[in-house]
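Every protein chain except one is present and positioned as in the full complex.
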Amino acid sequence: MDMQKEFLDIPGKVRATPAARRIAKERGIDLFKIKGTGPKGRIQEKDVVNFKRDSLKVTPLARRIAESEGINLADIKGSGSEGKIMKEDLLKAKKEKDLKQKPVENLKKEIEVIPMSNMRKIIGERMSQSFFSAPTFTLNTEVDMTEVKKLRGEIKEDIMEKTGEKVTITDIILTATAKALKNHPMINASLSEDGQGIIIHDYVNLAVAVGMEKGLLTPVIKDADKKSLTEMVIAEKDVTERTMNMKLSPDELQGSTFTVSNLGMYGITHFNPIINPPNSAILGVNAIVDRIVPVGGQPVIRSIMTLSLTVDHRIIDGLIGAKFLKELKYLLENPLLILV
Amino acid sequence: MGQMKEMTYKDAVKTAMCEEMRRDENVFLMGEDVGIYGGAFGVSVGMFEEFGKDRVRDTPISEAAIVGAAAGAAVTGMRPIVEIMFMDFTTIAMDSLVNQAAKMRYMFGGKAKVPMVLRCPGGSGTGAAAQHSQSLEAWFCHVPGLKVVVPGTPKDAKGLLKAAIRDNNPVVFVEQKTLYKVKGPVPEDEDFIIPLGEGEIKHEGKDVTIVSYGRMLPRVIKVAEEMEKEGVSIEVVDPRTLVPLDKEMIINSVKKTGRLILVNEAAKTGGYLGEIASVVTESEAFDYLDSPIIRLAGLDVPIPYNPELEKAVVPSEEQIKSAVNKTLNR
Partner (left out) sequence: MTYIDKETILEMYKRMNQARAFEEKVSYFFARGMVHGTTHLSVGEEASSVAACMALNKDDLITSTHRGHSQVIGKGIDLNKMMAELLGKYTGYCKGKGGSMHIADVEAGNLGANGVVGGGHGIAVGAALTQQMKKTGKIVLCFFGDGASNEGSFHESLNLASVWKLPVIFYCENNLYGMSVPVKNSMNIKDIAIRAKAYGIPGYVVDGNNAIDVYNLIKEVSEYVRSGKGPVLVESKTYRWLGHSKSDAQVYRTKEEVEEWKKKCPIRRLRKYILENNIAKEEELNDIEKTAKDQIEEAVEFANNSPNPPIETVTEDVYA
């Protein structure tokens, strides 16, 4: 028969199941912060899962101290009953924070401060300006990209012959977007300098977000609405390449009427892109994910992609934005129309 | 699967043998008292009458010779089924089974095959005491070259025995004494085969996985059905074949539920449940385990005669329920 030995806890180690450890690691939660409800205080999966969801137990005084000192309550381990955060915990945390803010000489050389590059500063200013001035909201819609993938497969050799380049999904999306924008001038519009007027353009200049390690640039493909798919392929490749090699002329970074930002290749499924001023909207393109969807009441596998359209409410209302997305979705789901 | 017929576990065994013997003239049965007597447990009743003394052979009490002869016949082109009256007596035939049958193919560089089936009933519960009640399947699982099968239902008995007879390797087919008279639906289709190495989910669930086989399986299924009413969802996985083991099915179930209990009646120490537990912790199911793996097995004792003592050796329904509750912290 088993002997009931007193199994001691090992200092510095926590009792947690493999499942709990996995989720804690995924979510970046420190296991030591979690109270386990299993035998011997073992942390189980649900303890980790619930840790995120539970509202923190904080005394009002502690909460006020946290706010005024700019301390994140999620970083505090509460000493009260059931992990409630008390005043003492905040005072302790404040002390530690103050210590951290002592002159640099007192700190070990583990922190490095990188000065902002000019590019970074400009991006920062522009994004801040856009974000803090425009009342924006994002509309999301799911597009069945199965037909686009099929079409691409059918034409890629032709285009390779004609242009020497590979036609990408992005190319097809850009062409469709330019086409759709012609029918939705408000989406293609710009806010006037004084912020009082809306400028309607009779051309479409598509800015394409090109992300690099050092920062983000948005080179412009002029007269995108007049370009065929083949021409778009060439233009997009050209402008992207010259952006990467920093070989753009200043006027290629200006004059856009609409911007497209594609994070799909990084597996992003949803995001709220920030408008590139003076545009009135920006289209975020997400990853294409194979999913089971009902078609005629039967489950089939289709390639689904979310489009995220952020619009400036001063110029575009929900209805207008939605209509544009609806047309763009329709074009992408019937892609032969893009070639017409 | 087509038409089903309600029949006992032992009839399912007999039906499998008869169908295979009708289909392939190289298949024959030999063992002690399998002829006119119909076998110690009545499994082969009627077979002598149908197939005659050449193909249903009574042997002297000579386990070493009859299993050795099975190996010799198998390696020269026959497909013998050798019945050992009690699993406990495989001890006398160990050289023939382990040193000869299991190894000939490998030792001879792949230039021989030994298509034989050794059938034997194992397990306690009939008051047969220490030398007639053992569950020794772990021994055979440990011999490369042997396959080991433990059916827990009549349908599995039929489908697996047919597969075992058609397999070109020596297969140890462990029948369960206490299940011989249990009835269940069995497909009538003569081509119904359960491939060796394929498990079956006997009861779907999502809270905890129980892997069990043989005599304990019906007990586990009953617990699963009862606890379902309390809102506890148990997934019962029956590997059916122990070697080769359906690891994928077990691993996927544990990944789903995060909890594993293993149940059999064989003595716990060195038993096969330890093997399954290790397979799980070595696999990626490890990251999904949310409680320790529990083994419910027989006590490490020879089987006693007294019926209450005999019962106390193997896991009971209460113990299984208790383990489920413990693992779920209920």
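A and B label the chains in the order they appear, each numbered from 1.
Just so we're on the same page, a residue touches a chain if its C-beta (ideal position, glycine included) is under 8 Å from a C-beta of that chain, and two chains touch if they have at least 3 such contacts.
All values derive from a computational prediction rather than experimental measurement.
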What shown chains does the left-out chain touch?
B
Looking at B:Lys5, B:Arg23, B:Lys113 or B:Lys326, which makes contact with the chain not pictured?
B:Lys113
Please identify which residue in B:Thr8, B:Gln100 or B:Thr241 touches the non-displayed chain.
B:Gln100
Specify the residue from the set B:Val67, B:Val117, B:Val172 or B:Val280 that touches the hidden chain.
B:Val67
What residues on subunit B make contact with the chain left out of this view?
28, 54, 57, 59-60, 62-78, 80, 92, 95-96, 99-100, 104-115, 144-145, 147, 167-169
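FYI, only the chains that are shown with their structure count from here on.
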Geometric centre distance via CA averages, subunit B-subunit A, whole Å
55
Can you check the complex and tell me which residues of subunit B touch subunit A?
258, 286-291, 329
Within their complex, subunit A touches subunit B through residues 17-22, 37-39, 44-45
